[in-house]
Every structure is written in C-alpha cells, then in structure tokens.
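Have a look at this one before I ask anything.
The complex is shown incomplete by one protein chain, all other protein chains being positioned as in the whole.
Chain nomenclature is as follows: A, B and C, assigned in order of appearance, with residue numbering initiated at 1 for each chain independently.
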Amino acid sequence: MIDFELSLELKNLQTRVRDFIANDIIPYEKDVRCERHGPTDELRLELVAKARAAGLLSAHMPVELGGLGLNHREKAIVFEEAGYSPLGPLAMNIGAPDEGNMHLLEVVANASQKERFLRRLASGEVRSCFAMTEPDGGAGSDPSMLKTSATQVGDQFRIDGVKWFITGAAGAQFCIIMAKHADGEHVGKASMFLSEMSAPGIRVERMMNTLDSLNPGGHCVVRIEGLLVNASDVLGELGQGFRYAQVRLAPARLTHCMRWLGAARRAHDVATRYACTRSGFGKKMIEHEGIGFMLADNEMDLHISRLSTWNCAWALDQPEASRAISSITKIIVSEAVWRVADRSVQILGGQGTTDETIVARIFADMRAFRIYDGPSEVHRWSVAKQLARNA
Amino acid sequence: MIDFELSLELKNLQTRVRDFIANDIIPYEKDVRCERHGPTDELRLELVAKARAAGLLSAHMPVELGGLGLNHREKAIVFEEAGYSPLGPLAMNIGAPDEGNMHLLEVVANASQKERFLRRLASGEVRSCFAMTEPDGGAGSDPSMLKTSATQVGDQFRIDGVKWFITGAAGAQFCIIMAKHADGEHVGKASMFLSEMSAPGIRVERMMNTLDSLNPGGHCVVRIEGLLVNASDVLGELGQGFRYAQVRLAPARLTHCMRWLGAARRAHDVATRYACTRSGFGKKMIEHEGIGFMLADNEMDLHISRLSTWNCAWALDQPEASRAISSITKIIVSEAVWRVADRSVQILGGQGTTDETIVARIFADMRAFRIYDGPSEVHRWSVAKQLARNA
Amino acid sequence: MIDFELSLELKNLQTRVRDFIANDIIPYEKDVRCERHGPTDELRLELVAKARAAGLLSAHMPVELGGLGLNHREKAIVFEEAGYSPLGPLAMNIGAPDEGNMHLLEVVANASQKERFLRRLASGEVRSCFAMTEPDGGAGSDPSMLKTSATQVGDQFRIDGVKWFITGAAGAQFCIIMAKHADGEHVGKASMFLSEMSAPGIRVERMMNTLDSLNPGGHCVVRIEGLLVNASDVLGELGQGFRYAQVRLAPARLTHCMRWLGAARRAHDVATRYACTRSGFGKKMIEHEGIGFMLADNEMDLHISRLSTWNCAWALDQPEASRAISSITKIIVSEAVWRVADRSVQILGGQGTTDETIVARIFADMRAFRIYDGPSEVHRWSVAKQLARNA
Partner (left out) sequence: MIDFELSLELKNLQTRVRDFIANDIIPYEKDVRCERHGPTDELRLELVAKARAAGLLSAHMPVELGGLGLNHREKAIVFEEAGYSPLGPLAMNIGAPDEGNMHLLEVVANASQKERFLRRLASGEVRSCFAMTEPDGGAGSDPSMLKTSATQVGDQFRIDGVKWFITGAAGAQFCIIMAKHADGEHVGKASMFLSEMSAPGIRVERMMNTLDSLNPGGHCVVRIEGLLVNASDVLGELGQGFRYAQVRLAPARLTHCMRWLGAARRAHDVATRYACTRSGFGKKMIEHEGIGFMLADNEMDLHISRLSTWNCAWALDQPEASRAISSITKIIVSEAVWRVADRSVQILGGQGTTDETIVARIFADMRAFRIYDGPSEVHRWSVAKQLARNA
C-alpha cells in the first residue's frame, strides 16, 4: 500500500551518510586538488579511504564485493545524501561513470570478467570509463549512428574509431567500448568490449574543457586505432550492445537523479541560509516575497524530484519494470533540479556566480544533466511514442 | 517502507469506480439539466441514486453513515476516478462543498448536530453550503478580515453580514456560517454557526456568473440579516472558528487535488485520442513532436500531481500531520493540472474551445482551483514563512 | 530611423477613440443584449450608429468607403484602443471576421463585387462570414485538407460541404466560401466564392457553444448542399484560394494582435486598480511583492506585445513585407496577452472568475486566440522551416 515511510534501518543509514558528508567530505570542497577538470586521483583515493573507513563504500554493490547491497529505493536515500557534496559520490564510489559500469558488469559480465574488472572497481581502487559517444555525427542522442567499428581478426576483434565525452578516461584503468560489427554474423549490430586503458591502440587524445569539474579524469577525446580485443573480453553476448546500453542506462539515469537531487538540496540550503541572514531594503531577504516565493518554488521542485525519484526506484525494484517511467523521471528531475540551482544562484546575487559558495559549482556541474543519458527532447519524444503506441 | 502499490481491494474499488463513471455517469454529461450555473438538483438526485445503487456513495464517510470509511490514500484513488467526469463527485456525494462540510461536521459537531445535519448530508438527500467568503474587503484569502458579526441576544446569536461565492447556496438545506463575535467573552474571535437555509434572516440574493458550471446551486451572494441562531447550533466551541476553518481546509484542499487530477486526466485522454486519430500536414498529430511533447508534458504533470497527492494523503493519514505539505501539494497540483487542461485545449485546436468535447468545460471549471482554498500566492507565502521559521 | 513617436494627428485620434470607448461603449458591457453567443444584432446596430456618429467607423477602409484610410501602424494604435472593450471593435466595424473580409474584398474583389458586397459591409449595415474551416478532418490548421467541393455545372459552380467555426454565420448577409475544385482546369486547387447567406443551399445548422461570447452570430456549423454560385461571384481568379487566404490572414492575424492587446491592457488595468485599493494581510495588495511582480510581468508582456505589433505593422506598411514576421508576432502577442489575462484573473482572486468585472470575459474570449489564424505550434513550425531554408 502507498507508503512514504523509511524503515528505521534506512533512516539510520541516511543519518550516517549525512553526517559523513557533512563532517568528512564537505571540508575537502576547498581542497586545491579540486582542479579545473575534476578532483585529482590522489584526492579521490584519500576520499575513498574515508568512505571505506566509514563503511559507506559502493553502496549499490553486493556485500560480497564490499558494497551495502542496497535496492533502488535504498539507493535513492543514500545517493541523495551523497550528492549533497560534489565530492560525496566520488568518495563513496557511487559516482558516474563507475557506478553505472559496476551495475552493467554485475548484470552482464561473466565470472572471470567480474573477477578481473568488477572486483577492483567495486573496491574503489581503480576507475573505469564507458566509451560510447562519438564526434562528427557518430553515436550521441541517437546511439544507432555508432561509427566505431569492430572487425574480426582471427579470434580477436580489431576496434577502430574516435570517442568523445568519455568521462574519466584520463587515469581510468579500463574501458567498456561500444563498437559496431563491420563484418561477420553480427554485422551492423553493436557489441561491448572490455579493454585496459593501457592497451596499445587506445590513446587519450585530449581533455575537453567543459562547464563542469566534477569527475576525475574529466571528459576526454579517446582515439582507438587497431585495438585488439580477445573474445574473452567481449562483454556479454555479441550483437547485444544496444540492449546492454539500456541495461546500463535505465538505472544510471535514475542514480543521476538521486545524486543531483542532493546537490540541488544543497544549493537550496545555502540560498535559504543566505536569505534568512542577509538583509536588504529594510528586511531579511526571505521576508521579501520575491525571494520567499523562489525558495518556495525550490521546495516544490525538490519535493516533486524526490517523489518522482522514489517512485521510479520503487518501479525498478519490481520484477517487471517499465522503461517509460525512467524517461519521465529523468525529464522531471533534471529540469526541476536545474530550476533549483538557477534560483539559488539568483538568490545569492553576485556571490551566486562565484566560488564563494558551492552553488556556482553545482550550477555549472549540473547543466549537462539535462543533456546526458538522453536530452529532455529525446525523452519527451520517447514518452510521446509510448503514448501513441498505447492509444 | 516506500511503496506505491495499491492493495488488491483498493484496485478493485478503483476499477468499480472507473467503470461506474464510464458507464453510468459520463452519458449524463450532455444532459440538458447541466445548466449554466451547474446541474439541477433533479439531475443531482438521479445521479446520487445511481451511486447509491452502485454502493459508491459518500466514500469518505464512516460506514455507519452510509459511507465507505476510506482513509486519505484510499480517497486519493477513488476521488481521482470520480473526478474523471465533472458529474462524478456530485453523483458520489464527494464534491465540494458538501464533502468538506461532512468532514468538518464529523470532526467537530456534537452527536445531536450530527444526527440533525450530518446524517442527511451523508445520505445524499440534501446539500449544504459553507458561508465564509465576503465581498467588499471582508474575509477572502485573508480570513482574518471577516466582517460578518455575531451578537449575543439572550441565549441566541444574531448574525449579520453579506457573503459571496457561497457555492451551492441556492437549493442548500443548511449552511455553516462563519461570523466574528461583536461582543462578549469571544469578542474579535470567530465561531461557526449552523442554520437551515430556510431560516428567516438568510436570503440568497443572486447567483454569480462564473467561468465554471460545476456545482448545483452555483455560487451565490447570500445576505444574512438578523438571523437568530440557538446556542445548540453553534458548531464546536465558541471562538474556534478560524481553527475549524483549517480543520476543514487541509483535507478539503487535498480532495480538490484528487478530483481535479481526475478531470485533468480526462482532458489529457481526450486530447491524446484526438492526436492519435486526427492528421495534419501529412501525419498523425501525435507524430508531430510539437504535439507529442505537449502530451509528454501532460503525462509528467499528471505524474507529479498524483505522486504529490498520494504523498500528502499519506501524510494526513499519519498521527501528526504537517500543514506545510498541504500548501505545497495544493500549489503543485493546482498549477500542474491547469497546464494539462490548457495544453489539452490547445491540442484540440478550435474544438478545444467548444463543448464538442468535455475539455473546454474542464478548462473553464478548473480555472478557479488556483484561487480557492488559498491562491497559489498565499500558499507560496506560507511555505516561505515556514522556511524562515525553520532556518 | 528607429522611432517610436506617434504623430500629433495620430495621438489625437488615439485620444478620440479612447474617450469614445470609455464614454460610449463600456457602459454597454452590462447590456442584457450581450448574450451567451455574442451581442445581438440589434445591439450591434446601436453601437455602430454611435461609432458612425463619432466618425470612427471602419477605420481600415478607404475614405471613399466611409473609412479612415489608416495604414497598419495607425491601425495598431486605433485597434488597440477599440479592443479595450470587447464591444469596441464591433461598434467601430473593425472586428473579426468582417474586418478581414473587407480587407480581402478590397484587395481581390472586382468593381462590381465591391459595389455589391464591400460597400454595405464597410458601412456597417450588414455582417459577413468567412467559411473555410471544416469538421471531421477537413481544412483546419492545415488548409490543404479542404474537403468542400466546387463542381462546374454549366456556367455555375455547385458547392457542397460542411463548415464549422464559421464566426458570425447566423445573421450574416453574405459569405465567402472556400472550396476545392472537383473537376475542370483547376481541379485540386481552391477558389473563393461569394454567396448571400439566404441562397438556397446554405443552412446554418447550429451554433456551437464556445468559451467566448464575442461575436454576433456566434460560431456556427454551416451546411452547404447544392449551392449554385455564378461565375460573377467567384472572388478573384479561380484556383487562387489558398493564396487569397494568406492575403486575408497576414493582416487579419495582426489586427487580432492589436485588438487583444487592448483587451489585455484592460484586464491589467482592472487588476492594477484592484491591487491598489484592496488590502490583505496588513497592506495593499500591490505592496505584496507576490502581486506586484505579477503586475510587473503584465507590464512587460504588454510592452513586448505592443512593440512586436508595431514592428509587424511597420513591416506590412513597407512595399515588400515578409510573412515570417507575422508568424513571429502572432505567437509572441497571443501568448503574452494570454499570460496577462491569466494573471489578471489570479490577482482578482475569486472575483476574477466571475462577471463582477470584465476580466473573466476577456479571459474566456481570449483563449481561442492562441489557436485561430494558426495555432502557436503551426507558427513555430513555420518559423523553424524558414530558419532551415535560410541556413
């Protein structure tokens, strides 16, 4: 029956994460190792060590891999708390792209691959990346435009192509590469390939300069030329790449919602505190309806974001989950939290555009959320097509 | 724990109401007795008889009063289904203002008052009205501006004042009147008084012409001059009028959300069907992204309205409910369902502005929802004040 | 050079119209002859007589036809003032559909047709209608779906079809009918035909119930069966119907903008006056930022509507006018004035939804403006196509 209560256990976990973020992580936000393209790996390992010590690492992974074995609803609570600091998900090893990669490996990888790739990723020792998106009219919002090719060469596959927006590529230990078969039985279909980033044939060409500075390793252009991948490093079945991308995306989309909800709450809290202490034109800023109404709108946007996220998490916890709800949730949350971030900047005035508070960083980091994992427009289109089918 | 599942029992009830509305009520929407100011009482009694026969009357009332004894979450399901037709809540005796009046009487009235007023109201035999709002700078969004006076005359109270927007006054059996004590112990405080509408001293002066045509008895100007009310017809304790108004409003606000959600879903369904069958510029209208995106936005607005309503219903089902959530919910839902109605009109094109479909009526009926029971602006203000207090 | 000054002459005309509307027309707004489907013709003739007496009739017509011979910019000023009352354009004979029909006849009709049809229309003696839109998947936003047929029968054309949303049909003297050739040289193309409404073969089947009550003769379903039209009553050249529809629409669209701008200004003025006199929660309503900001937004929406309208009028006054600007202007103005009407309702609170003020009527009358003469969606599409062509 309809219920919004958290179990006592979950409330306790929520409090633990909240305290951990407040006490152990937020102080690092001014650390000089938070660089232009993201935190350094040195900083990342230091943060991960703290989360490990606090027993808060890799919450979405099974206990046997060192995680907390949470279901989607539990993750909704924990990831929101983690997202309260831009460094929180990194510390707890539940940030993009690793979190989604872990999920994908858990569902699709075979035992040996799990041992070789997933275990060390879940432990927080190493980072990974996911190489799908391409420049120059290749795979993007429309993944079917994939240009990177996989050609059979004896027992191996030879991969060639250029990828970009490969988050975390610089410094990643390994990569999951999406490529389209140029020959053989699966020609025209896509598969996923696992490869160490140190393999000959992979080169991080450059880091892209982006609005955000969220991820270690930034967002990179990766050139793949003549990379040879063994059959044993094919992830899952051949030709199932597009399907696996969805396996990865539906929950990955939702964990983004969870984390960004936390970030938006943070921005709102900073703005509220400011409006409650700073005065102008003869009264506290929050007493100006013009400001108070914006904060009320923030409250509402956080409310619908949280309810939508919980609802979608619940849906994904059910045996047969629908994809439509993940599209709807992604649009609702990405647009609502953006409004919150934007209003919070506005309320802070000039300060809101500087790093005097964390709000400007949240604002800049968050802009891409309305685009990645499917822009709002693609999801609206997909909702409409669903409607047309059901009619 | 977070759950969005309905019990099997509730699902069955949902289906029963859905079928009842579709089969028994919607055919009446074109009935000529749906007049300019609302359905006639003859039509109302005919519809009520159908709901009674279907065992679907007064769902929010206890079983001993002929109701179904539903809690708020159960009401959320049933009222949404009822609201799918503008005539649904009327048929099922769960429309404003009677539904809120029943709730108020149930909580505040004494046994004798319940017997005399509540029983026949719950049975659907009669209608009632609630006389709070006043013209000319009296009680409105700010109830403290109440001008109608109650003066002690021996054992009785003499009531004088003018009320307007008194929904359902014409044809109502009795009235709950809000007045401010002009003398005595409670001077300056408000009380609620029960009175038959046939009492000397009450006169329905005129019906107001409004955008909506939802309620039997329309919205009236009611003049009260020298009305004498016995002490036994004081509702609850003297001087507690404003508090009781809140007792009535918090759930009444939410039941509006439930019903209008149903109405918005109806408008959306009509628009979707139209967009799926009608073509223009070479393809089905829904295949135009411009239309499809509007329908997707409808889906989202319905989704957040439903989730917010359920969440608030759940909160009201808890022992200690907060008022803030009812303010937030009222803003979210009233604004979201309005967007749905407006988009549905737009999608239907010229037809959307006519009574060729039910959508124009829903649109016109719904406009006031962003105003009554507290305009969006008053609720935003109240949310902001809450934030300022908590900071 | 960029200039926003009005000539002294035009300012004087503006003042004359403003005074005329305030003194002679607004008092009629409560006249009982303002009926559900629009003012009666008796009322119309009474109002027209007043405008004639004031020398303010048919401002857009040449002087030799009794008009004032205004160009588009001059019309922008005069029509805005006329639109300040829903009855103003009717009185001054510059309302839809007659105003657009006069323009079309002036440009396209031959001398004999002008004598027979335009002269009496320009004088305000009679009304006309324009029969293009069709039910059941015929001509609408996409005029090419026209189903009404014209078949050659000797020297005459036989017209068959059903039209709806034919504004002013009941009581109109004559009609301009759009039909598609079913045979002959122009098969598949459209032509316009003039016919007296009293001709055998034309029947006003019913009046549609719409949100608005703006036009005498309402909006009608018109059945045309076996109507015979002489070659001399073909309007302009055969096969040019769609082109003529554009000749009519581009300026007609803009005069709608002008009139509705006046109506929106009226709603805003009523709301401002209310907010400046009515108090709540301890101060004048306008002193609440929540209200004051809405009024400021109204000011801005009126400002951009006026500037856009003037700009488009100026463009139409140039030798080679572009169509794109009329699309852009129609979207901007129809959406901005709607926001003004909606906010004005909201500010007035409950009253805003009644006929205690003129605002609810303006609100209900105005809703269709975002739909007729091309819904916002069709115009956005057309702007995008233009962009694609220019790129």
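What we mean here is this: a residue touches a chain if its C-beta (ideal position, glycine included) is under 8 Å from a C-beta of that chain, and two chains touch if they have at least 3 such contacts.
All values reported here derive from a predicted model rather than from experimental measurement.
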| item | value |
| --- | --- |
| Touch with the omitted chain, as defined above, among A:I26, A:V162, A:M208 or A:V247 | A:M208 |
| Residues of chain C (touch criterion as defined above) contacting the omitted chain | 1-7, 10, 73, 76, 272-273, 276, 284, 286-287, 289, 291-293, 295-297, 299-300, 303-304, 307-308, 310-311, 313-315, 328, 331-332, 377, 379-381, 383-385, 387-388, 391 |
| For chain A, residues in touch with the removed chain | 36, 133, 137, 140-142, 145, 164-165, 208-212, 219, 278-281, 288, 290-291, 294, 345-346, 349-350, 352-356, 360, 363-364, 367-368, 370-372, 375-377, 380-381 |
| Touch residues of chain B, complete complex, unshown partner | 288-290, 293 |
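Simple rule for what comes next: only the chains that are shown with their structure count from here on.
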| item | value |
| --- | --- |
| Between chain B and chain C, centroid-to-centroid distance (C-alpha), Å | 37 |
| Cα-centroid distance, chain A relative to chain C, in whole angstrom | 52 |
| Multi-partner residues of chain A (each touching 2 or more other chains) | 289, 293 |
